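Below is one structure, written out as structure tokens; the observations come after it.
Excluded from the complex is one protein chain; the other protein chains are retained at their positions.
Here the chain labels run A, B and C in written order, and each chain numbers its own residues starting at 1.
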Amino acid sequence: MESRVLPTNLLAFIPLFPLVGAAINGLFGAHLQRAFGKKAIGLVGVALPWAAFVFAVLAVAQLWREPEGTTLVHRVYGWIGVGFLSVEVAFALDRLSAMMVLVVTFVGSLIHVYSLGYMAEDKAFWRFFSYLNLFLFAMLVLVLADNVLLMFVGWEGVGLCSYLLIGFWYEDLANARAGAKAFVVNRIGDFGFLVGFFILFWGLGGAFTETGYHIGSGYSLAFRDLPALVATAGDKTLWGLDLFTWVGILFFVGATGKSAQIPLYVWLPDAMAGPTPVSALIHAATMVTAGVFLVARMNFLYAHSPLAMTIVAMVGAATALFAATIGVFQYDIKKVLAYSTVSQLGYMFVGVGVGAFWAGAYHLLTHAFFKAALFLGAGSVILAMHHEQDMRKMGGLGKVMPVTRWTYWLACVAISGFPIASGFFSKDEILWQAFNTNALLVPGWLPWLLGFAAAGLTSFYMWRSYFMTFTGPLAKIEGHGHGRGHGHQDAAPREQPAVITGVLVVLAAGAVLASLIGLPMLWTGHAPWLEHFLAPTFAAAEGLPKTFTGHEAHRLEWLLMLASTAVATIGLGLAWWLYRGRDNPVPAQLAARFPGTHRVVFNKYFVDEAYQRSFVWGFMSTSRLSAWFDQHILDALVNLVAALTRLFAALDGLIDAYVVDGMVNTVGNGVRASGRGLRQLQTGRIPQYLAVVVAGAVMLVVLARFIVDVYT
Amino acid sequence: MPTLESLPHVLPEVALAVTAAALFVLEALWQPRGRARRVGFPLLALGGLLAALLFLVASPSSAEPRFFGGLLTQDPFSTFVRGVAIVATALAVGLALGSPSLPSNRRVEYHGLLVLLALGMCLLSSAGHLLMIYVAIEIVSLTSYLLAGFDDRGGRSAEAGLKYVLFGGVASGVMLFGFSLLFGLFGDLSLSGLGQALAHSTTLSTGAGRWATLLALVFVLAGLGFKIAAVPFHMWCPDVYEGAPTPFTALLSVGPKAAGFAVLLRFGTGLWPELATDAAAATSALPWLLLLGVMSTVTMTVGNLAAIWQDNLKRLLAYSSIAHAGYMLMGVVAGGREGPGAVAVYLAVYLIMNIGAFAVVSAVDRSAHSEDIGVYHGLGRRAPLLALAMAVFLLSLTGLPPTAGFVGKLYLFASLIHHGGFWYVLLAVVGVLNSVVSLYFYARVLRAMFLESAAGEPAPVSLANSAAALAVVLAVPTLALGIFWQPLAAIANFSGSLF
Amino acid sequence: MIETQTTLLTWMTFTPLIGVAAIGLLLMARPLLGLSQRAVDHGARLLALLTTLPSLALSYVMWRDFDGAAGGVQFVHHTPWIRAFNIEYFMGVDGLSVTMVMLTALISSVAVIASMPWGIARDDSHHFSRRQVPGYMALLLLLETGMFGVFCALDFFLFYVLWELVLLPMYFLIGIWGGPRREYAAIKFFLYTLAGSVLMLLGMIALYYASEPTTLVDGTAAAHTFNMLKLAEQANRFELMAPILGLPFTKVVWVGMFIAFAIKVPMFPFHTWLPDAHVEAPTPISVLLAGVLLKMGPYGMLRVNYPILPEATLWAQWGVAIFGAINIVYAAFVCMAQKDLKKLIAYSSVSHMGFVLLGMAAFTPQGISGAVYQMWNHGIISPALFLIAGVIYDRAHHREIEGFGGLSKNLPEYTAITGLAFMASLGLPGLNGFISEALVLVGAFPVFKVITIVSASGVIITAAYYLLTMQRVFLGKLNEKYAALRDLNWRERLTLYPLVALMVVLGFYPMPILDLMNPTLHSLVLPFAQRTGLVTGP
Partner (left out) sequence: MAQVGLQHFLVVAALLFALGIVCVVTRRNAVAVLIGIELLLNAAGINVVAFARYGGNLLAGSAFALFIIALAAAEAVVGLALIFAIHRRLRSVDLEQTETLKG
């Protein structure tokens, strides 16, 4: 498949629109809001993302018309040019980014609309839309970036926006802390990304040989040039591992930060401190999938490195199961969804990790819809409950909030993997591909088994949240709220306005309809449409070995599909039995029966606490130790030199009654005391002076004698 | 050159002698009162000094540098140092105008002694004979003793004089003993004769001879070290500086020191003539140079460290002048043409900045009647011009560019580094580190003047006196010579040679 | 060799000195004209502005006319000065110094504006901007001349004189107008830097006597030279010199010079003067100290150590890199534990200057350009940070990080600016700090793998301490004690906005600066790169 590059002038506008929105609302928002009200803010904040969506559609349409393998490239200007490193601000649209850009702009714009309703009561309306637009800008830069460095701009940019939005209600210090935690944990991942980038740059830059360091010709950091360049540098090794493996693993470290995988997932549950649209957009639909996108982007690296693939797949699978187990025990509806997101991201990594890049991307897409729907549905519930998030205090809301209920129901169907909705197709494809892969260092059934178990748990905890929220007796609203200006006077929960429910409907529809582009070959007889669409981008995946082929493979795939449906049904059934109507005493009994297990899992395996006691403690101790060292050793050394100087002065017998201020911080008193004893030389008494003269002369004679002996 | 033909070459000395005699005679015969007394005698002294300076500048050049049968040796270096001595004396005369530290009824004596001192310094700087060295040192010393004890307002001055005379007496006694040993060992009293004898002598090959020579050299060094206030012969210095009348202290810190350096250099080049041309070749002078090197190191270190603790400005400057003697010793050690050249430049610079600093001390003393650092608090606000001048002097003494002091240090370090040997570079390193230490106490004064405010109601500092005027005037060349120092380079060029 | 001469740099450098003279005249004229204290103060402020802004304008002209692609030394003003030591007055800029000169002009202007008392409460007569204004302004201008001169001087002696000239005003500016422990901080700064510069003096003299005969600009013969360009041409000769103190000549001289410059950088373990100096210095002085004075250190290394003593530079390569990494990581850790906002920023300067050392040591084009660009960026960011610290200090009269809280509620503009500056400092992509740090790391990695990775971990620590600070000062419940604080005033805007704008613009479009310096810097490190086997061929 030949690749070709088509220049265009369209792409830069896609990120530009939200940037303009962010700038307008950020710089003048406060004034605008005062002068024209929130409508003006909302208009700017919502219209520009939609404009970005329109341009995205136009650009994708243009790409559509071109033969496959085409990349649209928009070169804006030369960004950094130093030596043979030359980086442009340039945007590129290939089929992977086409999918991403549509998802991001569409879901993003929808959530902007939703936010009009959700944030309507907030005083800092302008700030919220400014941040949200800025996020969209950064995300689009990430998705559209033509090269690794520009992608990193988007990569960190979304991290920044995430920080800002998590801590949006900064007056509660816990929110601010959650934001900072997210940023710092992300930075740990970014450190991996950066080191990966160094190795990539070094690897591409040339090689040390006997004759020197040879710079590769045709040097470029653009994604479309990388596969060919990397192939030539493939034999390079560093500390025993080859280039692909290093870069692959290190970029995945970056991905674990951004996409909340073990061990860096800890920030995501805390990130739920942000407003719910933020959780939906950033911490479910778009930003957190950036890691998956990165791995998919760099598929040509992973396809060459079984070790890197294995790590990605196994970490993904482990995270999927691990987070699912935590999700089972959460009572905060957003926390349930947060762990669910972590878990679903794990699936995506399994997908890209086993070489089924398109499946990972597909799950990314379906997840964007159903998880956004779930979060926004939860947001709707939270609004109705006046910012109550504890599911134990909810119940029976299905009667009063039909739209929310049924969209949530649809999304639950999708996520738990029933064959009518999109989640089934994407997840099942991943599980099947995992089972069938032979490209890892571990047998394919291992990640499959973990993912399979997680699927059952997913079904259980999602339906648990559904039943706890929407069935049973109608909840009473306790009169507290968080005092954020949501001064509803009526006490009963009720359905939210159309600006919110409309978005829910669209997303739920998307969650179902997205299945159309991923119907498996088993059902339709030809490869899924999306697989075909993305194939040019994932050319590297084609040659990866499979365990089963042909008829045997088909039979197994059917079998696994049935198994998946069965396990989802079991999960649903359990949740139905335990939580429907909210009157079954068994959950409480179980918790009482196994207090230890319950405690450990309910407290998320104490991972946060363990991190706090190990890494954070070590970090802060190092910091304190360094500061102490600086102040008490290094600075004191300087003072010691000064003190020694003074000591010599004292030996000369000339110490003053008081210590000259300044340099003496540490040894002053000691020197002073010893100095008094020694200050007897310049006493003012002449005989003594004369004695010094004589003694000095004698010393000089001895010295001279010594010198003469040595030198003559 | 025999006696009569020599006379035209010592006209400056003659002028000084005549002036001194005139002052004493007039005092004895005429005893004027009032204005003539206050102004006339200083003017007469200044006139004599000026005449001497003119004679010096106009002195005929001579192919033969030795006069009076070798008693005096005149070379560019000695000419320069004589100039420094005369100018320093003139400045001291100026500084003394209206100074409260001098009893008004004995002003004439003061000026007469000053001119006599100048004469001694001139003779000392060109002495080429042990006898002449001794006589000149005694002239300088005796007048200095008297001048140090001149202030009869309190006990301090007399105490200073007594200490000075006893210490000086011992020093010159020891030196004289050294001279006698040299005379015995090498059978000559003139430096050139000693040099020749030393070059051919077998004395140094015997153990006893070596001991005796060393003893003699160290004894001589004691006397000369006393004059330049080098450790360990410096003990008198802080006490005498503090006790003596400030105008005289200013002169004492420069003039005798300059003459002492002249004779020290001449002594070295006299005994080891190759020191004057190629210091590296003077292997036989190695013990002498190493002694001086050690002395230099110890002197600047002790001077600087001790100065850290001083609260009396005069005492602080005394230790500072000890340290500066150490710096200048570096130039003596470097030898060759560059060493004396560097010493000459440093002397010129030191003359300006040190007398300038003492002028400020004197000016403040006239208002505040104290030299304690406490009275300098807030001087930057009370007398900005004076404080600014003091700042310039202090920074120059530290050796910071763009002041003349930096140029002086530059010459000294350059002379050592150009030489390049291990010990030379080590000495230079010690020298620069000492400059850093010296900053500490000079900055104390800066801090007092600018960073701290005066406690209570301090006496206003008057600028309308000769000391303040002199300080401000001297600050100008201190700064100007730091920015454009071609004139100093000319000095170095001129006075680099000793015969 | 160089035909055309221009006095542009001379005018730029010494225009502030005219201001000093004018302020002096004003003071002398005060009794004659019967001016009030207020009038004199205002006059001094006006004169400072009037002599600083022309320098800024001249630096703009210089930037406009500087031919970055051509490289080499431009805007030369070259004439004999003191023939005794073959000293010349030799001013000129190349790609290395042109950025530093621009930085000096910019930051000096910012500092002068920041020294105005606009917006300071009238009753706050102890504020540094109201105390002894003429003296303050005169010293500030003197400092400015020194800084310009250091970056323009191409004669070593001239360089040295101007280098030392910077010390004095700084001493007084910290010592007189500083905080409670100002005297301690001032003398510490003075002693530290003087100790360094005397080593430079010895090294300079040694180089002078080691140089071979050449000619002055007017054609007269000179046995030795202080001309830095000529010294660089004679670099090979220094290898042949007799040892100093029993050690190889070039290495001894190199180490002496390096320590002198490292103290200014400041490099671990010579950095302890910096926190004290910064904490005590008034805001504009901190701005100058961090923005310009620290740059003199690495500038000196690149101007002296690199071209004149290349063999020793190669020898010390790893040492420099290791110290760079220590600076980055160690200082970042120290930052975490700081309670005083200004001290934190001071230590963050130490950390960020570590990148300069690391980038320099790599000898790669990316490394060196990154290093100098980092100097420039740090020169933009850290002044902004110190101004920010000054804003809060002017209002609350303390800087304890723990003492605030929730300030963003009533100081939104200030919060936004602070956030942006913090982000730029922690290397957020899209802002200028990122570009230089990334260039340094990218350039250093092929040479020092482990060291670079260790250094890169600094980004995590940096993020942690800035966010922690952000959180403690600005987020959370508003501390009611500070409910009455007002947001930025116009003076603060005037100083902060240009810097913040530059952070953004130069993050997205760094080429105007990079283009200026690339050719010069790359030809500077190319010989090293060839020697280390990093590059073969062009």
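Note that in this section contacts are C-beta pairs under 8 Å (C-beta built on N, C-alpha and C of every residue); 3 or more make two chains touch, one makes a residue touch a chain.
Predicted model only: the values in this text are computed from it and were never measured.
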**Complete:** Going by the whole complex, the chain not shown touches A, B
**Prompt:** Which of these touches the unseen chain: B:A52, B:V84, B:V108 or B:V165?
**Reply:** B:V165
**Request:** Please pick, from B:P8, B:G173 or B:P460, the residue that touches the omitted chain in the full complex.
**Result:** B:G173
**Asked** Of B:F55, B:Y134, B:W288 or B:W485, which one is in contact with the hidden chain?
**Response** B:Y134
**Prompt:** What residue numbers in chain A mark contact with the hidden partner chain?
**Reply:** 654, 656, 679, 682-687, 690-691, 694
**Message:** Just checking the interface: what residues of chain B touch the absent partner chain?
**Reply:** 130-131, 134-135, 138, 141-142, 145-146, 149, 152, 155-156, 158-163, 165-166, 169-170, 172-174, 176-177, 179-181, 183-184, 187-189, 238-240, 242-243, 309-310, 315
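Here, only the chains that are shown with their structure count from here on.
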**Item:** Chain pair, most C-beta pairs within the contact cut-off
**Value:** A-C
**Message:** Suppose every chain is reduced to the average of its Cα atoms; which one is closest to the average of all protein Cα atoms?
**Reply:** C
**Message:** Can you compute the centre-to-centre distance for chain A and chain B, using the mean CA position of each chain? Integer Å is fine.
**Reply:** 76
**Asked** Just how far, in Å, is the C-alpha centre of chain C from the one of chain A?
**Response** 36
**Item:** Residues of chain A whose C-beta touches two or more other chains
**Value:** 663
**Message:** Counting only residues that touch at least two other chains, what does the list for chain C look like?
**Reply:** 183, 187
**Prompt:** Can you list the chain B residues touching chain A in their complex?
**Reply:** 162-163, 166-167, 170-171, 174, 210-211, 214-215, 217-219, 221-222, 226, 231-233, 235-236, 238-239, 286-287, 290-291, 294-295, 301-302, 305-306, 308-311, 437, 440, 444
**Request:** Show which residues of chain C lie in contact with chain A when the two form their complex.
**Result:** 183-184, 187-188, 192, 269, 271-273, 330, 333-338, 364-366, 369-370, 406, 408-409, 412, 423, 428-430, 434-435, 438-439, 441-443, 445-446, 449, 452-453, 456-457, 459-461, 463-464, 467-468, 470-471, 474-478, 508-511, 514-515, 518, 522, 529-530, 533-536
**Complete:** Seen from chain A, its contact residues with chain C in the complex are 30, 77-85, 89, 149, 152-153, 155-157, 160, 163, 167, 170-173, 176-177, 179-180, 183-184, 187-188, 190-191, 194-195, 197-199, 201-202, 205, 208, 211-215, 238, 619-620, 622-628, 630, 634-635, 637-638, 661-663
